[in-house]
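For this depiction, one protein chain was excluded, whereas all remaining protein chains were kept in their positions.
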Amino acid sequence: MSKRSNWAIPYFIFLVLFVVLPLVLIVVYALQDGNGHFTMSNVTRFFTDSDALSTFAVSVEVAIENTLICLLLGYPAAYILADKNLNKSAVTVILFILPMWINALMRTLATAELFNVFGFTLGKGTLLFGMVYDYLPFMIYPIYNVLLKMDKSYTEAASDLGATPVQVFGKVTLPLSMPGIFSGILMVFMPTVSTFAISEFLTNNKIKLFGTIIQENINSSMWNYGAALSLIMLVIIGLTTILLGGDEREVEGGTI
Amino acid sequence: MKKLFAQAYIWVLLVLLYAPIVFIAIFSFTEARTLGNWTGFSLELYKHIFTGGVSGGASLMAAIKNTLLIALVAATFSTLLGTVSAIGIYNLKGRKKKTIQFLNNIPMINPDVITGVSLFLLFVFLHFSQGYLTVILAHISFCTPYVVLSVMPKLGQMNPNIYEAALDLGATPSQALRKVLIPQLRPGMVSGFILAFTMSLDDFAVTFFTRGTIGLETLSTYIYADARKGGLTPELRPLMTLIFTIILVLLVIMNVRQARTKKTTR
Partner (left out) sequence: MKRLLSILAAALMVAACSSDRDHILKVYNWSDYIDEELIGEFEQWYEEQTGEPVKVVYQTFDINETMLSKIEKGHEDYDVVCPSDYIIERMLRSDLALPINMDFGNTPNYIEGSLSPYLTKCLKDLKTGDKDASKYAVAYMWGTTGFIYNTKYVDPEDLRTWDALRNPKFADKIFVKDAARDIYSQIILYLKHDDIVAGKVTMEELLAVPSQENVDLVEKYLMQIKGQVAGYEADFGKDQMTQERGWISLNWSGDACWAIEEAAEVGVDLDYIVPDEGATVWFDGWVIPKYAKNTKAASYFINFMCKPENAIRNAEEIGYVSACGTSEILEHFRDEEYDPINLTYFFGEGADSVCINPVMYPAQEVIERCGLEHDWGEDSSMLIEMWSRVKGSNASVMTYIIIGALFVALVAGVVASRTKKSRRGKGKKRR
């Protein structure tokens, strides 16, 4: 038995080399200047860089709004899809997940083109709309999964005991679907904060998000500042994950 | 009444969700370079996928080939590595198991940009010249965790004694692996492979940071470069339509098959 546990060793080495070391390097580069000397200036620069700060704030704002809209639109959809009385076919569920298989950039561009053809000015509004397009399935799917696996006897018991439908929903269904909501939030919020390219396409370069500044810095060979910005994002991601307990839940992506 | 309302809500959402895709699909059948202009039915753009669409020295076809090659190699390696590791992790206990499972979760939680930047820094740090190899390594690193997660449950469902029995009956470990273990894990490996393959196909950010300067373009980077010049290139309209149709057909086939096997088992 002990022999087969050794089979994990190559992967452990692989993980250390390609996951842990790279993350350590982000910290190392973030705390170095161009000549390899230790410095805090990259990190402090972020807090004095009005451009980066404002972009950061906008990214968080867009991510919050996107997550909220996705939740408000997605929860009812997931609820309906998971309810056998309201939706009988599995086809509708698949239809919601299907667009995820098309390249995200392509989908985004298609959305932007649609706005253009109908004469909408690209800006904040179209950005949000496009983001909701891209991420709604990621909100619906985990909630749907949790609702589907939920033991129906709880809700039946509640209504037998005289709870109104609203009470059943508020006291039983909603609390029980919280894990799905949390992973949905995780899967929408974090990609929105970090996305790059998508926001430029949806706003004619007028609004850029935090991922874009990281990309711009790395792409212009300003590795140290780029690494510092990545570090700040890592901290945000870490905090969100801990807050939502995401590391204990498996991330359920594009699977059916 | 309630049902009608629910159905209406679902369909309104679906119509909105599919509007851009359907719109692009319709206009893939005309030649007009400006989207929204209809200049009569034509399959010209479909021909262009194979012949034209040259951007930055790399043709659209070359980008598609690269994407498929990378996805195939990365998914294959991830499936092998992931399966072997899943068996190993399954047999681990205590803190060791927790540690490696925690590490396995990191690439899935990490946003693409961070994965891309961190791997880029790794290759810079190691003075590793970037190209196909680095992109494939990067893809393996974010695909393998999904394979591990797909194979693990199958190990739990398996009777551990069968493998031992095979060894007792005189099978060599490699025989026991091929004849006993692999067949049992195959469903998990297949879904892991498919997942890894789609993750790799869809990736943009990680490829963007790890492809170096040898002019390597995948579909995503090609689309990105093109879009910076002027939105969705006309050639991408038929491509998107084709991809969508292929996925649709595959899904229908899978569902029909599933329905059939369900019937026969009953």
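Observations
Every chain is named by a letter (A and B) in the order it is written, and numbering of its residues begins at 1.
Convention: a residue touches a chain if its C-beta (ideal position, glycine included) is under 8 Å from a C-beta of that chain, and two chains touch if they have at least 3 such contacts.
A quick note: this is a predicted structure, and the numbers were derived from the prediction, not measured.
Although one chain is omitted from the display, it touches the following shown chains in the full assembly: A, B. From the set B:72, B:103 or B:167, the residue in touch with the chain omitted from the display is B:72, counting the whole complex. Here the missing chain is touched by one residue of A:33, A:61 or A:156, and it is A:61.
Within the full complex, the residue among A:6, A:44, A:164 or A:220 touching the omitted chain is A:220. In the full complex, chain A touches the hidden chain at residues 34, 50-55, 57-58, 60-61, 64-65, 116, 121-122, 124, 203-208, 213, 219-223, 243.
Even with one chain removed from view, chain B keeps its contact list with that chain: residues 34, 37, 54-57, 69, 72-73, 76, 80, 129, 131-133, 136, 213-215, 225, 227-231.
Note that in this section only the chains that are shown with their structure count from here on.
Averaging C-alpha coordinates per chain places the centre of chain A 18 Å away from that of chain B.
The touching residues of chain B, when paired with chain A in their complex, are 2-3, 6-7, 9-10, 13-14, 16-21, 23-24, 35-36, 81-82, 84-85, 87-89, 91-93, 96, 100, 102-115, 117-122, 124-125, 137-138, 140-141, 144, 146, 148-149, 191, 195, 198-199, 201-202, 204-205, 208-209, 219-220, 223-224, 227, 231-232, 236, 239-240, 243-244, 247-248, 251, 255. Against chain B, in their complex, chain A makes its touches with residues 1-2, 4-12, 14-16, 18-23, 25-26, 29, 73, 76-77, 80-81, 83, 85-87, 90, 92, 94-96, 98-99, 101-107, 109-114, 116-117, 133, 136-137, 186, 190-191, 193-197, 201, 211, 214-215, 218, 223, 226-227, 230, 233-234, 237, 241, 246-247, 250-251, 253-255.
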